[in-house]
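As you look at this complex, bear in mind that one protein chain is not there, while each of the others sits in place.
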Amino acid sequence: MSPDTEKIIIELVLKALNGDMDSINNLDDRVLRSKAKAALFKAKKDPDAYREKYSKSSIPNDNENNFKNDPITSYVLKGLDGDMDQINAIEDRVLRGKVKAALVKAKKDPKSFKMQVGLKEVKKQTIELDEEKVDIEESINQRIKKLALEKFPQSILNDDVEKFLLVDLKSWSSLSAYLKTEESLFFDSLQCQTGFDLGEGLLEARYNLHSMKHDHYTEIRIQVTKDNPRIPSVEEVWRIADWFERETYDMLGIHFDGHRDMRRILLPDDWEGWPLRKDYDVQETYHGIVIPKMKEGWE
Amino acid sequence: MGLLENKFNDNIIVEKLDKLLSWSRSTSPWFFQFGTACCAIEMMAAAASRHDLMRIGMIPRSSPRQADVMIVAGTVTMKMALRVKKLYEQMADPKYVVAMGSCATSGGPYWQHGYHVLKGVDIVIPVDVYVPGCPPRPEALIEGLLKLQEQILEERPLTRKMA
Amino acid sequence: MGVIRGEEMVLNIGPQHPATHGVLRLQVKTDGEIVSEIKPYIGYLHRCFEKHCENVTYEQVLPFTDRCDYLASMTMNFGYVVAMEELMEIRVNDRVQHIRVVMAELQRIASHLLGLGAFGLDIGAFTPFLHMLRDRERILDLFEMTCGARLLYNYMWIGGLSHDLPVGFVESTYKFLDYFEPKIDEFVNLLVHNKIFVERTADIGVMPQDVAISYGVTGPNLRASGLNWDLRKNDPYSIYNKFDFNIPVGQGGKGTVGDCWDRFYVRVLEMKESIKIVRQALASMPKDGDVHQSLPKKIKPPIGSIYRRTESPRGDLGYYIESDGSNVPYRLKMRSPAFTALSVIDEIAAGWLLSDVLAILGSLDIVLGEIDR
Partner (left out) sequence: MTVDFIYNSLVAFFPDWANKDPFLMISMLLPLVATFGFITIYALVVIYAELKVSSFIQDKVGPMGQGVGLHAGKWGLLQPIADALKLLSKEDIIPSSANKVLFILAPFMIFVGAFISFVALPFNESIIVSDLNIGIFYILGVGSLAVIALILAGWSSNNKWSLYGGMRSAAQIISYEIPAGISLIVVIMLAGSLNMQEIILYQEGGIGNWIIFDNPFMPIAFVVYFISALAETNRTPFDLPESESELVAGFVTEYSGMRYAFFFLSEYANMFVVSVVAVTGFLGGWQSPFANYLNSPAMGLFWMLSKTAFLIFIMIWIRWTVPRLRVDQLMHLCWKVFLPIGLFNIFAVAIWTVLIG
């Protein structure tokens, strides 16, 4: 393999690792394409190591290389990516101040700032944007936790609230009303309510909340035991919970206390059992109609 | 069955009358709009402009009393099964049933894990023609209905001589 | 003299009734023609979608999503694959994205055509329904050309598509759009500005914004209430942010904002916007690119859960997928837009006449397959 082709392959593989498969697929040279794909296959086993190994040497793509002569820009970029620690760790106070000022400006329009400094790779940008979004979501969950714990002590049970909030059964009814009415949260829309059979005698209800006003999401989880599956109803907070809770009751047998009309919704009233529990067994007959057992005759 | 059925011996007049009756029945099988699921859309498509069930004399009726053919278009569930039976019983004789789509014939894709799905509408009501497919194309439905018409045409309601 | 006593009558509309769009039962309390209370009974088409999902592999879930909303199978597929791809962090190439958008928007037109037609049917206009079905057939032809099926496609796969576009698809689509665009005006003339139609729908069944949000009503029904909320704009998935289109919002053109007429007209306008998107997507579609390129060999998403919403013709279609690392979903919940839309019927339709209730029901554009799942 000539050094030239090797370089091309490395370049392509790096691109592919960043999600740009097109450049490999668009190669006209079949041999080169297959080689590149083989290299990519190897590289995918440990992409980070591969990047470490080649990126600095062969491709002048790294930010630090680019902006060595302009420390402020590189710091601002890092700051935009959420890495504030490095900025705070700058010893030179003047430089730190300048960086922070630039960061404030940049944050007003991060995209154009990045465009300006020449980060034109669209794929990478979207990844960064995605990360930004996660940041916001994290912060909203943490904010809810902070606010909720102030008002209702011990209402949030989990420490790591990155993805969801595990809410205590007792405080749910008051917390739900708070989530809806509090101005800074204002979760006015219950997007989805899912019932879960976690196994080991645990049932769970998950609420996906969304605020039309602030456009942020959160997920609430509440766990109950199978022996006493009762959760306070939020039907009066979000009207749609009426049907969602009835459906969860229908499917998993979680009883929602305070619901005005707790009946089965999808299955007939005289149906036996809770179908979505993992240990569900279908009844033999329904009004004289024989229900064939599952997994019989056809597999 | 009606007043006239099976009350006559075979003779030339009865034979002709017989043929006339079965002709009229096979020529104007009004169908009952009974769509339950996906297949109902294909049934509608079959009745609509491009395929036009009216070409073969099929006119939609929404009351079971006035319909001759019940096209069970779609999945029948346990909750619905008893109602299907009731609707079938409300239809006036002679009545025919076409099971449209694999759900109505056998439960279709919901056979294995569909605890709430009736595995074939023939468990509750007698079916004359099965139209397979998920969903069957309108052409397939029309083919099934033509088969039904053939079947009706060969019936002899007065003498009950099955051809 | 005895006093003449009025009595409320309980009336069961359905489960088999021409106006219920399937097997829905509405138990209404009526005082003469006036309906005082409506209780929807659903589940006559409960086909155990979620149970099936827990028993079949991820790729086998796709055909079942088709059958949930049988009027918009493409968008049902779309929502599921978008959620799965996000969960598995698969990136599909541009061509796939473009084809998906084209299909989803064509499906939106097809679905709206049937929804609007059925609404007209509820009002008593039979002919527009058949005209709309006639034009819908042309869209089905395009789908049939692409994947061989007329109604349930199973076309979008996790990480790609089942087939690439056939030869001549783009031309046929352009031809269809050229044919269809003037037809929309024909429908508008036939129904939207028809005096009787306006009388029957304007100011009827007004759904205020806060009621709509509280009941989780989404999609065209919510937009008709005056809220500009469309996931294609507000939370863009796939490549919707690349296209230039408007979100039609109910203006109360013939009456109050959020009435049946608005719900009808928003859908009509949405068809026009969809045409715009399809045109743009066709024009900017990359010529090459393998639609099977990023298909994973094994679909085993990492442990975790995801809730992803997409904009189906009926509103926010959400999939909650919980993966335990195996090739079978641990739990899959579909948040169906028609389910929430139907739940609002008692709130907005009580107090109206019987005919209005059926008109309001028609204007919500529900699909029972998706409500009952």
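For clarity, chains are labelled A, B and C in written order, and residue numbers in each chain start from 1.
Simple rule for what comes next: contacts are C-beta pairs under 8 Å (C-beta built on N, C-alpha and C of every residue); 3 or more make two chains touch, one makes a residue touch a chain.
On a predicted model such as this, the values are computed, not experimentally measured, just so you know.
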item	value
Displayed chains contacted by the hidden chain, counting the whole assembly	B, C
Residue of B:56, B:82, B:123 or B:140 touching the missing chain in the full complex	B:56
Option touching the unshown chain, where C:199, C:288 or C:324 are the choices	C:199
Touch criterion as defined above, residue of C:96, C:125 or C:184 at the omitted chain	C:125
From C:87, C:140, C:191 or C:271, residue that would touch the chain that is not displayed	C:191
Where the missing chain touches chain B, by residue	1-4, 20-21, 23-28, 30, 48-49, 52, 54-57, 59, 61-63, 65-66, 68, 90, 92-94, 146, 149-150, 153, 157
Touching residues on chain C - with respect to the absent chain	9, 11, 17-19, 33, 120-127, 130-131, 134, 191, 194, 196-197, 199-200, 353-356, 358
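To be clear about the criterion, only the chains that are shown with their structure count from here on.
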item	value
Contact-richer chain pair [A-B vs B-C]	B-C
Where chain A and chain B are represented by their mean Cα positions, the distance between them in whole Å	51
Chain centre separation (chain B, chain C; CA means) in Å	30
In chain B, residues with contacts to at least two other chains	79, 112-113, 115-116
Contacts with two or more other chains, residues of chain A listed in rising order	266-268, 275
Interfacial residue positions of chain C with respect to chain B in the complex	15-18, 22-23, 43-48, 51-52, 55-56, 63-64, 67, 70-71, 114, 129-131, 133-134, 136-137, 140, 150-152, 368-369
Complex contacts: residues of chain B adjacent to chain C	33-38, 40-42, 44-45, 48-50, 62, 64, 74-75, 77, 79-80, 83, 87, 109-110, 112-117, 134-135, 137
List of chain A residues in touch with chain B within their complex	266-268, 271, 275, 280, 282, 286-287, 289-292, 294-295, 298
